[in-house]
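Here the complex is missing one protein chain, while the rest keep their positions.
Up next is subunit A:
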Amino acid sequence: MNRKLGLGRRVSRLWHHFFFHKMSESSNPAPIAQLSTPLSSASGQSQPATEVAPQTLPIRDSKPAQPTGDAPAPTDGAADKPLTPAELKKKAKAEKAARRAREKLEKDGGVPNNVTITPGAGGQPRLPTTPKKDSGAAAGSPQKGPRVPHARRGSGPGAVAQTGSVLVEQKKKRDDKKVAIFGHLYGQQRRSTVAGVTKEVHPAILALGMQLIDYTVCGSSARCVATLVAFKRVIESYTTPLGTSLARHLTTHLSHQITYLSTCRPLSITQGNAIRALKLSIASVDPSTPESIAKTNLCSFIDSFVREKITIADRVIADSAAQKVQDGDVIATYGGSNIVKETLLLAHRQGKRFRVSIIDSRPLFEGLSLARDLAAAGLDVQYSLVHAITHAIKDATKVFLGAHAMTSNGGLYSRVGTALVAMSAKERASGVEIPVIVCCETLKFTDRVALDSIVVNEIADADELLPAGVPPAYVVCDPADNYVPPPPEGKKGATRPPPPELPVSCKPPASPLANWRNTPNLQLLNIMYDVTPAEYVDMVITEMGSLPPSAVPIVHRMVTNL
């Protein structure tokens, strides 16, 4: 009797007991393992390969490892087991690598006496001077192989080996900061200044590029309109050079502008669609038309395109979307879509009484300006962030969303977080689904398809995620600074580049993330968009009527064939 009643406590004691022992057993090996890593990397077993490799996400883990075959990478190709053939192979490889290293050193005329190359017992040649760099180069991605000789050719003999490896290390460092599953999206670095732009780029385009970079011009319709307006100025100030026709040369002239814009920020779907239409119209200019007339024709084409596809379209959409708003509604929306704003303002002007719940997210806080505009117009606005979606959507009756694009499989490609809102609307605890209505011009339709948000996306600068209040100028240790001039500095100084640390350490407000670029294994991911599956979208309101998301490809075909 006694015993039974004390059961609860006794059980917990038992666990106590058990855990105490288990913990004391298992906590011992951990420090040993940590201690042993430097040792084992020195002795050169297959351990270092696993020590360096984990930078990459497992999905792509296997990829970079294999193609390093001919690079001096003795670590990865080597077999794990000490089998005889494998060992032979390993040894041969090690010798090859050693020979190569010797050759390189001789060619450089460097100091050979501090390098002792011995294909040791493990068959693992290591340059004792720079063991870290060596392992870095070994585990790095395949592009680095050809990079080193390239650097060697460029500058003088003495410091070249070091500069090459510094380059490699810096590149590796930058690669470490790329989230591996999104590796395909990093592409080229976003431009941050107008430096180095070809002279063909028109000043209006230069200005627009800067506005795109700092999100002054943001939102896919706004970007499209701004681009077209800037193109109009380009065309106005354009004169056809001798010996070419306008139809031929203007296209290439524009493509300079387009290339520049796309280095500022990847082109939006709308920009792409508009550019396609513009190019089509340029190509169809009759060579016999005088230049001035052709130019005014093109300008009026741009004007009518903007009016038709965006200005009027927005008005039509707002008109029909506002009809969906009823008295007593609670409209939830995400981010700061311009067309949703127009819709809500119109509905308000029509005298409907409803509440708006704006959900917003870091880092752009686009909903803030929407909230400001709506509140200024006298609407009843509730504002919350993405963590409070469940609460914000609790008593919503409709969800209005803007779009960046609609994919051909009906997916809504929009600001990251939109999918969460749509999902919450469809899976409310009460079981009542809230209609999700997307307001979207047909210009935003595309023939691309997307199953998830990873294949197609845009990566923004991760420094934008640093907490507000820290001026980014302090924090950004621009990686470009590290690459451009590899100064022929002393051999010891070249092992580690100190400059990036300095501006960070003198930064006054210490956010723990401020130094993230120099923190190994820490990555920040700032993606711009996500794809909301078609089943979360009930209705797409376009200027051609209200459609189900499955109608996107049909409408897109209709629009582009016109």
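Keep in mind that, in the parts below, contacts are C-beta pairs under 8 Å (C-beta built on N, C-alpha and C of every residue); 3 or more make two chains touch, one makes a residue touch a chain; residues count from 1.
As a convention for this text, contacts and distances are computed from a predicted model.
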{"item": "Protein name, per the UniProt record, of whichever chain is missing from view (\"Translation initiation factor eIF2B subunit beta\", \"Rrn6p\", \"Rrn11p\" or \"U6 snRNA-associated Sm-like protein LSm1\")", "value": "\"Translation initiation factor eIF2B subunit beta\""}
{"item": "Of A:Thr289, A:Gln382, A:Ser546 or A:Thr560, the one touching the omitted chain in the full complex", "value": "A:Gln382"}
{"item": "Of A:Ser220, A:Ser268 or A:Ser361, the residue in touch with the unshown chain", "value": "A:Ser361"}
{"item": "Missing-partner contacts on subunit A, residue numbers", "value": "1-3, 5-13, 15-17, 19-20, 22-24, 26, 29-30, 33, 50-51, 54-59, 61, 179-181, 361-363, 368, 371-372, 375-376, 380-392, 415-417, 419-420, 423-424, 427, 429, 452-454, 457, 465, 467, 511-513, 515-516, 519-527, 529-531"}
